[in-house]
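These notes concern the structure reproduced below.
Here the complex is missing one protein chain, while the rest keep their positions.
Then we have subunit A:
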Amino acid sequence: MTTSEYAAERETTEGRVFTVTGGDWDSITSSIDPLSNEKIVVNMGPQHPSTHGVLRLVLELEGETVTEARPVIGYLHTGIEKNLEYRNWTQGVTFVTRMDYLANMSNEVAYCLAVEKLLGVTDQITERTNTIRVMFMELQRIASHLVWLATTGMELGAISMMLYGFREREYILDIFEETSGLRMNNGYIRPGGLAQDVPESAIRKIRDFLKYLPKKLKEYEAMLSGQIIWQQRTQGVAVLDVTGCLALGITGPVLRSAGLPWDLRKTMPYCGYENYEFDVPTATTADVWGRYLVRMAEIRESLKIVEQALDRLKPGPIWIEDKKIAWPSQLALGLDGLGNSLEHVAKIMGQSMESLIHHFKLVTEGFRVPPGQVYVAVEHPRGELGVHAVSDGGTHPYRVHYREPSFVNLQAIPAMAEGALLADVIAGGASLDPVMGGCDR
């Protein structure tokens, strides 16, 4: 029955089915009669190294040309939105940060902005907190774009790029760890403030990083931009123009690579982005190459913003003044992770009964949020990240929905892939930068 040592085949009612494991394409093509079997349906994923996590693509091929592409998602659905309804508003941060695991800070900020808007306290967020939020969102954008560069490099055959990209990202994760105690899934941005202030050691690391990365960026460009394989794999591949982007709801670097400078940091600013000087990079090629250029330029713009944020970082409170919302204790980073500071524990356990009651009520029960609904959007590394939060007046969210850019952007795969070559599906899919944790939530 089996005609080769690699691809096992069996007859089904839908036709002959091959189970491939890689490196066995020749054995399939040799066992198919090209005249009677022009069409092949390839099931790519959900476990495939180049689909960025558990994305499954059902591709119909004629020769090497894709005639139909159908993305199948949901393999990483964890019910985060449902879970949020059973936790209080502050605990929600712990969940939303796990959605898009390459952009934890952006997820957290979007959620907190929504809660703060529901509470009506957006203006009361302290300047230091806003500055730190901006700084960390931009560091997160750099980290996310570096992972994009790393994985795309790997998928298009530039393996060394993967090693470099992940190496530089680790630098940023170190900064996050220094500040929040965790590399990823930080739970650092909280409604009304931040879990704790940025330590001086992290500031020093950020300053070092600002000097370190530009040199490395030049190296990457020297390695990739002039490379003939890189150019041919990206230029003119997976083209999607502005009309296509808007119809399919595509935002972020993909939309900007088509020439529309739509960036929520400029067009609908939040967290004080209007006070920073930066450009919105665009390209006009609308292909994978353009997306590469846009992302590289965005890393440089983010570095500019981080530098400005460092300069305007003045000492001050990080929590909102309203004691009914602000977290009752200053958290401190101990040897075993983030926890209540020892001074605070001494106070509530030994000195002040009222402080203990206040702490207990706020931590177990949480604060109440007036009924209503809001939609808040931030510019996520992948596009518009929107949070639709509904409150019924209780201490738990009534409904929180994430408009995830990965989810929406993945709809573009058929538009990019159909009519193109199989190899370009990889390049096109990678250029969307989907993160399945965010897509499936």
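In the analysis below, a contact is a pair of C-beta atoms (placed from the backbone, for glycine too) under 8 Å apart; a residue touches a chain by one contact, two chains touch by 3 or more; residues count from 1.
Throughout what follows, contacts and distances are computed from a predicted model.
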| item | value |
| --- | --- |
| Protein name, per the UniProt record, of whichever chain is missing from view ("ATPase", "NADH-quinone oxidoreductase subunit C", "DNA-processing protein DprA" or "RagB/SusD family nutrient uptake outer membrane protein") | "NADH-quinone oxidoreductase subunit C" |
| Hidden partner chain, touching residue among A:Glu9, A:Glu85 or A:Asp174 | A:Glu85 |
| Which residue of A:Gly15, A:Pro214, A:Pro371 or A:Gly419 touches the chain not shown here | A:Pro371 |
| Residue, one of A:Gly63, A:Gly120 or A:Gly157, that touches the chain absent here | A:Gly120 |
| Touch list for subunit A against the chain that is not drawn | 73-74, 77, 79, 81-83, 85-87, 117-118, 120, 246-251, 260, 262, 267-268, 365-366, 371-375, 377, 384, 386, 388, 390, 392-396, 398-399, 401, 403, 407-408, 410-411, 440-441 |
